[in-house]
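Note that one protein chain is taken out, while the other chains of the complex remain in position.
Note that the chains are named A and B in the order they appear, and that numbering of residues resets to 1 at the start of each chain.
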Amino acid sequence: MHDLPTTTAPMLSVQQVSKSFVGLTALSDVSFTVEEGRVHGLIGPNGAGKTTLFNVITSVFPPSAGRIHFAGRDITGAPPHRVARLGVARTFQNVRLFGDQTVLENTSIGTHRLTRAGIAAGILRLPGAVAEHRRAREESMACLAFVGLDHLAERDAESLPFGQQRLLEFARALALRPKLLLLDEPAAGLNDGETEALAQLIRSLPAKGITVLLVEHNMDLMMSVADRIVVLNYGLKIAEGSTEEITSNPDVIRAYLGEDAIP
Amino acid sequence: MPDLTQFAQVVAAGLTSGSIYALVALGFSLVFAVGGFLNLAQGEFVIIGGLITIALFEGLGVPLPLAAAAAVVVAVVLGVVLQQLTLSPERQLSPDAALIVTLGAAFVARGGAMIMFGKDPQALSSFSGERPLHVGNVAIATQSLWIAGTLAVASAALWLFFKKTYAGKAMMACAQSPTGARLVGINLRHIALLSFATSAGLGALAGIVVAPLTFVSYDDGLAIAIKGFIAAVIGGLGSFPGAVAGGLFLGLAENLGAAFISSQYKDALAFLGLLLLLLFRPGGLFGAARR
Partner (left out) sequence: MSGARKPERITHVLLAVFAAAIVIAFAVFKGHYLISAFALGGIYTIAIVGLVLLTGLSGQYSLGHAAFFGVGAYASALLVGAQWPPLAACLAATALSTILAVLIGIPLLRLRGYVLAVATLAFGLITFSLLNGWRSLTLGPSGMGNIPPFSIAGFTFADDAADYWLAWGAAFFCVWAGANLWRSRMGQAMLAVKRDEQAAAALAINVAATKLKIFALSAAFAGFAGSIYAHHVHFIAPERFGMIPSFELLLAALLGGIGTPFGAILGALLLIALPDIVVSLRDYKVIAYGVVFILVSLYFPHGLAGMIQDVFAWARRARRSPGPGTSAAPAS
């Protein structure tokens, strides 16, 4: 006899994750979950371990301790391409585009997960592969249109201004049709107008079935999109809650502004 | 069933060639640790060291210590020229591009050696005469002691250098983290130059002490470089104790394999062994690989 599941597994479950490098503890016993369809924020002063946490989740390196579960599945230490294959996409803090390729080409590499044509099909230009390639291009154009870059599809990626490069990386991650999207400081280098446009994009993702985990220093953006926020400091989780709870939390204020800032 | 004497003989031979591999591997690891790339011209320093010593000592009657010193100096100078012209950190070559450049340099050296010293393999007389030393029933060539001694002195000197001198500690820092090292004011260009020059010197030394035991031929360079590479990988690329351990291990394994399995295919066996090792322990035998 089987018990019916009473709750579906959270989209992301970080359980007691620690990560140490030689002589440096980057993360210490961090735990939180991200529910499906939410926009979850991750904040903390510089060096708090946010990007390290992203790297552990996407399996760039395994944690020293703890587990990561994605949609109920243990992905701790799995090969990074396997994690992406399961539906976890990310952007990088220092934008990592394929500079010598066009905007469209960069985006369509994101569709690799959704397509299947292998070497033989590619070499022989089998009709199935060609059709699949065309569909992938259309999907990529749709992602570019979503972020507003479709008119630049044939431009070289490295010729784009920095703010648009960030958007391109965003579009490329979307091309994976991820279930979980990790955004690492997507607003860094954007002006107010671009940041507001980005906020709208992020807010529209849950409706598309995409759960978001967002690292961002821009508090206005964070507060306008995040349902819940996790705060890290020196690798430790020091707070978690809604934006109101976080902004009035003395530990958080102390971490950011120092002892003297507590009112 | 091999007897003890034969076994001991093979072990002695293994440690001897292992010491040479260790010296070459040390040079490899030094350049790799600081510069992040593999130097396929490493074996050419060995050849240059041997051939110049032979030309000066056997050919022109220059006293041996002077000939050897001159050979080391020439190798170091050539290494410095190569590094300054093509491999300095400002060029920001990717490791693959740097590797390719060193391959080109290896060919230049090989071609130059052929023109200067001819195609015939050259011989150097033993430093301490031809009569071997007898330990029990085992005959050990006195040159083997020179080789082991060179490895011991070189290792000790390097250890002191890294632990006690500013330049050495700076080099360790560069190996750990080039950006960090730059931030604390270490001049990466000087350190890169120093590491390359030192590895050239180590290679030349190896070539000088091994010349009496084997003929030195202008085209042996790449094969030696590969042996040094295998030794360095076995011990963990970038690890200095690993380079020594890997070199000795390779020498022993090779000689034992040649004596008791097959002498003709020992190179193929060594390569196969390397593949198997990397399959199960990508970080080398001791998992000490860096980068």
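FYI, contacts are C-beta pairs under 8 Å (C-beta built on N, C-alpha and C of every residue); 3 or more make two chains touch, one makes a residue touch a chain.
What you see is a predicted model; the values in this text were computed from it and never measured.
Checked against the full complex, the candidates B:4, B:81, B:261 or B:278 give a single residue touching the omitted chain, namely B:278. Among B:107, B:127 or B:215, the one in contact with the hidden chain is B:107.
Of the options A:129, A:167 or A:239, the residue whose C-beta touches the omitted chain is A:129.
Interface with the hidden chain, as seen from subunit A, comprises residues 58, 60, 79-81, 84-85, 89-90, 92, 96-102, 105, 108-110, 112-113, 115, 117-119, 121-125, 129, 132-133, 136, 154-156, 158-161, 172, 176.
Within the entire complex, the positions of subunit B that touch the omitted partner chain are 37-38, 40, 86, 91, 95-97, 99-101, 103-112, 114-115, 222-223, 226, 229-230, 233, 237, 264-265, 267-268, 271, 274-276, 278-279, 282, 291.
Everything below uses one rule, namely that only the chains that are shown with their structure count from here on.
We define each chain's centre as the mean of its Cα atoms; on that basis subunit A and subunit B are separated by 47 Å.
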